[in-house]
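For reference, the structure discussed in these notes is given below.
Of the protein chains in this complex, all but one are displayed in their positions.
Note that the chains take the letters A, B and C in the order they are written out, and that residue 1 is the start of every chain.
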Amino acid sequence: MEASAILLLYCPDQPGIISEVTKFITDNQGNIIYLDQYVDREDSMFFMRIEWQLDCFLIPRTKISDYFSTLYAQRYSMTFNLYFSDERPRMAIFVSRMSHCLYDLLARYKAGEWNVDIPCIISNHEDLRFVAEQFDIPYYVWPINKDHSNKDEVEAAERELMEREHVTFIVLARYMQVLSNAMIARYPHHIINIHHSFLPAFVGAKPYLQAWERGVKIIGATSHYVTADLDAGPIIEQDVTRITHKDTPESLVLKGKDLEKIVLSRAVTKHIERKILTYKNKTIIFS
Amino acid sequence: MEASAILLLYCPDQPGIISEVTKFITDNQGNIIYLDQYVDREDSMFFMRIEWQLDCFLIPRTKISDYFSTLYAQRYSMTFNLYFSDERPRMAIFVSRMSHCLYDLLARYKAGEWNVDIPCIISNHEDLRFVAEQFDIPYYVWPINKDHSNKDEVEAAERELMEREHVTFIVLARYMQVLSNAMIARYPHHIINIHHSFLPAFVGAKPYLQAWERGVKIIGATSHYVTADLDAGPIIEQDVTRITHKDTPESLVLKGKDLEKIVLSRAVTKHIERKILTYKNKTIIFS
Amino acid sequence: MEASAILLLYCPDQPGIISEVTKFITDNQGNIIYLDQYVDREDSMFFMRIEWQLDCFLIPRTKISDYFSTLYAQRYSMTFNLYFSDERPRMAIFVSRMSHCLYDLLARYKAGEWNVDIPCIISNHEDLRFVAEQFDIPYYVWPINKDHSNKDEVEAAERELMEREHVTFIVLARYMQVLSNAMIARYPHHIINIHHSFLPAFVGAKPYLQAWERGVKIIGATSHYVTADLDAGPIIEQDVTRITHKDTPESLVLKGKDLEKIVLSRAVTKHIERKILTYKNKTIIFS
Partner (left out) sequence: MEASAILLLYCPDQPGIISEVTKFITDNQGNIIYLDQYVDREDSMFFMRIEWQLDCFLIPRTKISDYFSTLYAQRYSMTFNLYFSDERPRMAIFVSRMSHCLYDLLARYKAGEWNVDIPCIISNHEDLRFVAEQFDIPYYVWPINKDHSNKDEVEAAERELMEREHVTFIVLARYMQVLSNAMIARYPHHIINIHHSFLPAFVGAKPYLQAWERGVKIIGATSHYVTADLDAGPIIEQDVTRITHKDTPESLVLKGKDLEKIVLSRAVTKHIERKILTYKNKTIIFS
């Protein structure tokens, strides 16, 4: 398959944007294979994802960004990102002790479902080294002190590793530590977390116990981009499952595991496919 | 169909309770047509719903409660309620301005789905009088002042009406007023509310707007018994529906209406069927 | 609110269609308030729904269709339909004996949820006349003989009525008769049926009994356009609900009623909003 270019953009809505952008691509012999757009009429903002094949495209790939910026982005005050389908995102996975999300991510990776590289798995515990070894992926452990006194050093080492490995985004696969604001700022809207509740219900620790105590009839899981506010970043995907009075905190944990892994993997899929735009702490998810 | 007796009970768990209770019924020629039980192993509490036909039952219906109390309830420290299938619950419906839940309740009532009487519909506005008239049900309006200064009088009048009409439980079908603690105490765990969010997320006013602002991917509705704490009573039923970034606060209101009416009617069904026990601010829902 | 024009079209996919159509509208001072498109890459077919405000539009509304046809539709081999938001669809409802779908349709209509007129309700039984009277809608009964010997006359009378009333589409709200091919041909893809199963499972009669006998764990309902093949027309909407071994054929009927009315009303909503295109016995549903 030929490589394609993927353009994600948003700007104040104005007549003619789709027309101009599609004309730019087709005039230059690009074959559009995906176009989806959305207008937020409240804010008068326009959002678009457009993808086209590069094989006959007249503009060299290294110059597309410049051309587009000069010809359209400045004129329409666009914020845009340009990706190429043959430049694979590189994903670092952070884990603590629970294996269900990690196995789900790695099984998909190994089955070739995702156009992604996984150069490293990072943890504060040795527990899941055996999983990394099963899949032949380097596993790095930096224990974090109970008083968090070494957190800055640990994060510095993690960042150094990730930069060396050209990591482009991070997946927290039930990683039980809170990242520092510095770390979060380094990967803005590029850290995906799975929270084991239907956010914004049950923020923080032990959401299944909270859910059980409240007596809800449905539990959920939420994947979101990490921001400086705990469990309050842009939501990417949620799903739920029905429970009854017969469920215990323990059975909720088991039922929740299935939700968590599916909801996390769906979010990772959308991120890898470059189908997510974030705007005002929300996500636009192209289909 | 012959009348049946319905016994709902709970007590500290002990060996032999099911055996004793079923023996009591079968020894007295009662034909058991429903039995479901549940043990909360955390609290060692036993919960049961049992229903049997009365036609050959040797104990007269007026004495069953006494006999059961003397022979078993005291011995096992049971809390119990006895109902008869031919004694229909009497439901008062409170509404404000929105008709979707009211229509759904009345359509089921009119179609004979429910073993219930509806002697009155009560409102603080005239808006839905035409619906009550469509279904020939008396409609009473007591406007509440903006400063709530006449709330005590209004509730006194409402209570007086409901007592005269032998109302046994209340359904708040998108009634936009908060009931006083005195009113709630008069109908403990017999007032069913529909809250238009997936509780405990988005307590209070304008939950759809809150949901839209948070950017959730799923919205919900929750029916619960009303207690003195706002939106915090025992949850009876919840359901959810998927939304996207394309939804607006207005489209959430429309999608939510379908959830609200179904979730409220399911809770009312369970209440009418005497299939709900409440314990420690949670519900046990027999199937 | 100003009237808007709604254009639904499909044609073989070619570069530049969106660009051309949006340019046509914006060049003529139309303010686009909705645009959604989809490309079926298997068949290389392009589908679009576009809506724009008419108040400043330079082409008079009576000539839009001609202009568009001449300038674009012929060139691109488009199939298209043009609607105006202030020309309300006119819906005829067909019913037999069950009221749940009818009440749900009429409650929405009465609450002003839909931009639609309902000039008539047609039945083969008197049973639901009282519902029509509650809502002040003319109710017509043409009984059909057991041997169907008078079916042609009945349908002729129904068609005559619907033509007099300028009916634009038909909703079969649990109407238990099969329409003739002549009737179906008169309203191609403009008759919406609700089938009480998850099609294509359990085609034909008594789907809940079939579902119960098969022991499924989930039941469903399906709304679809009626075609000459029984229960095989383009599916518009489906939904499901979970059941257990404790359910009986009777409880399935009750649970199914909630599905049926919601699934039917969602389909009617989409049809009224002109958000459905049919192609090759499938629907494209714009969001």
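Just so it is clear, a residue touches a chain if its C-beta (ideal position, glycine included) is under 8 Å from a C-beta of that chain, and two chains touch if they have at least 3 such contacts.
If you're wondering where the values come from, they're calculated on a predicted model, not measured in any experiment.
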Worksheet item: Considering the whole complex, which of A:104, A:155 or A:231 touches the chain not shown?
Response: A:104
Discussion item. What does the interface between chain C and the hidden chain look like in terms of residue numbers?
Written reply: 38, 41-42, 198-202, 214-218, 220, 234-240, 244-246, 248, 281-285
Discussion item. Touching the absent chain: which residues on chain B qualify?
Written reply: 15-16, 18-20, 22-23, 26, 31-33, 35, 37, 39, 41, 242
Practice prompt. Name every residue on chain A in touch with the hidden partner chain.
Written response: 98-100, 103-104, 107-108, 110-111, 113, 134-135, 244, 246, 254, 258, 262, 265, 287
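One rule holds for everything that comes next: only the chains that are shown with their structure count from here on.
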Fill in: Chain centre separation in whole Å, for chain B relative to chain A (CA means)
42
Worksheet entry | Sites on chain A at which at least two other chains make contact | 41
